[in-house]
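The structure's right below; bear with me while I get my questions together.
Here the complex is missing a single protein chain, while all its other protein chains stay put.
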Amino acid sequence: MRWDPNIKITLRRVTKVFEEKGVTALQDVSLDIRKDKFTTIVGPSGCGKSTLLHLLAGFDRPSNGEIRLDGQMIEKPGPDRGFVFQDYALFPWKTVLGNITFGLTINGVAKSRAQEIAMEYIRLVNLEGFEHAYPHTLSGGMKQRVAIARALAYNPEVLLMDEPFGALDAQTRKYMQGELIRIWERFKKTVVFVTHSVIEAIYLSDVVVVLSARPGTVKGIIEVDIPRPRNYTGQEYLDVRKRVLGILEEEVQKEISMDRA
Amino acid sequence: MKPRTVFLALLPLAGFLLTWQVLADQRWINTALFPSPGQIAASMAALMTEYEDGRSVLAMHVFTTGKRLAAAAMEGIVIGMTGGCLLAVSRWFYRLANPFILLILPIPGIAMAPLFIVWLGFGDQVIITIGAVTTFFPVAYNTYAGIRSVNPQIVHAASIMGAGPLRILVQVYLPWAAVYILNGIKLGLARCWRTVVAVEFIAAADWGLGYMIWDAAEHLNASVVYGGIFLLALLFVILEKGLINGIARLTVNRWGFSLS
Partner (left out) sequence: MTLSTLRTRTAETLLPFLVGGILWEGGCRFFDVSPQILPPPSLIAAQAVELWAKGALRQHILASLFRLLLGYVLAVTAGIILGALIALKSDIRRMSSLTLSLLISIPTITWVPVLLITMGLGDRTVITAVFLGGLFEMIYSTALGVENVNRRIVDAARIMGAKRTDLFFRVMLPASLSFVIPALRLCIGYCWRALIGAEILSAMIRWGLGKMIFEARFWNDVTVMFIGLLSIGLLAVLFDRVFLRRLERITIEKWGIAARIDA
């Protein structure tokens, strides 16, 4: 198979079945994630978007089909990927600095160098001064910034984000979206982002992938060509939103009728 | 539960018993010290069918211990709950009593036995009293914690509906605190049980599971020692799983809480 250098991750006919629950989360998903682009996956509840992200992370294996990163099969979690969880998953017994250096030191980076690198990222996410704080003393937004810094610090090829702003209040969420784009534009990494919110998806991404209701398949792929920083209310924005919602609406209806069944 | 899980759970026990039986039959282990499970079962059966005063010896032992346990537990729980309420209600009482409680709490019941024996002599009374004392502490502490943990908003809700202080205590505080109190009772019962058996080792005149085990040990009757211990464990598991969890199911579990 010829490997296109512009494609970072390929998914071919990926299916995921959870036998104990008798649930098919994903069915025959085929997708190309473009390199250095911000891709978001949206879909109704239960459509399997988080499952898909877990497969990309290597936390789980597909029942069928294959997933390749830079041509190599993804079989288990590894430092070529970074992951940001919705509930932060910070190590409570480590300080902010300790959390961020963890990914570096376990991969062989010397402690002093690791701390230098960590401090750069701490500055990047605007948390300078909090290096020695313990996570439980920080607010939600701050914790998520630490999580992002931690995931980026060891320079993974791909950044995976699972509804990272879902637990934050509306204000902080908006702020974090802006921050994320600012940080991303510095590094221009491949990002795969999962969210419920269509507004968030269009604000952030280059590509929006719409997943169908369970079992999830790719229902639509929409390119978002609007230059950044984006305006939530500009005409182009609203057009894209209409298109996405159009595809989504159908799926949400299906989801609701499934719940009632 | 899946059959495989049940099988795996029973495997080590069955395996252990089987190995033991074989080793004993082959005389590879000292059967005076480690009688085979078969012998143990036989001894216990013998005790069960041995009669004195028209009642089975084993049953008498179990019954006597149970009687003491019940009495000690009831005393301990009642006084413990009262004490806990007092601690929760009066800040002064708490400040005064707390250091004493903290000091006495870790002292094992059996250590207090000689003292109580001097005061009360041998027999039922001593055993019950010490049992009650050890039950008192966890019950009191947990009652105190439970009452103090009540969400003040539901108290406000009740009072604005017109409930007076006594009604609030009984119909708001106590049900809320019930989870804690039940946990305290669970802990207290565990302690009471262990202490009663332990004190029976030294203070019982002639009946009781503890007495039975200790007497057997003194006469080097290993069968009865092992049998007695197994019986104790079984009875306690039944007591805890059956009684406590049963009460929990009828009360706090229905309200959405669960015991730790």
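In this document, chain identifiers A and B correspond to the written order of the chains, with residue numbering beginning at 1 in each.
Here is the rule we go by: a residue touches a chain if its C-beta (ideal position, glycine included) is under 8 Å from a C-beta of that chain, and two chains touch if they have at least 3 such contacts.
Fair warning: this is a prediction, and the values are worked out from it, not measured in the lab.
Considering the entire complex, the omitted chain makes contact with A, B.
The missing chain, though absent from the display, is touched by one residue of B:Ala45, B:Ala59, B:Leu115 or B:Val170; that residue is B:Leu115.
Among the residues A:Gly46, A:Gly65 or A:Gly78, only A:Gly78 touches the chain that is left out of the figure.
Touching the missing chain, out of B:Pro106, B:Pro152 or B:Pro165, is residue B:Pro106. Remark: the residues of chain A touching the chain excluded from display are 57-59, 76-79, 81-83, 85, 87, 89-93, 102-103, 106-107, 134-137, 150, 154. Looking at chain B, the residues touching the absent chain are 4-5, 8-13, 33-34, 95-100, 102-104, 106-115, 117-119, 137-138, 141-142, 145, 180, 184, 187, 193-194, 197-198, 201-202, 210, 213-214, 216-217, 220, 222, 225-226, 228-229, 232-234, 236-237, 240.
Quick note on the criterion: only the chains that are shown with their structure count from here on.
The centroid of the Cα atoms in chain A and the matching centroid in chain B are 52 Å apart.
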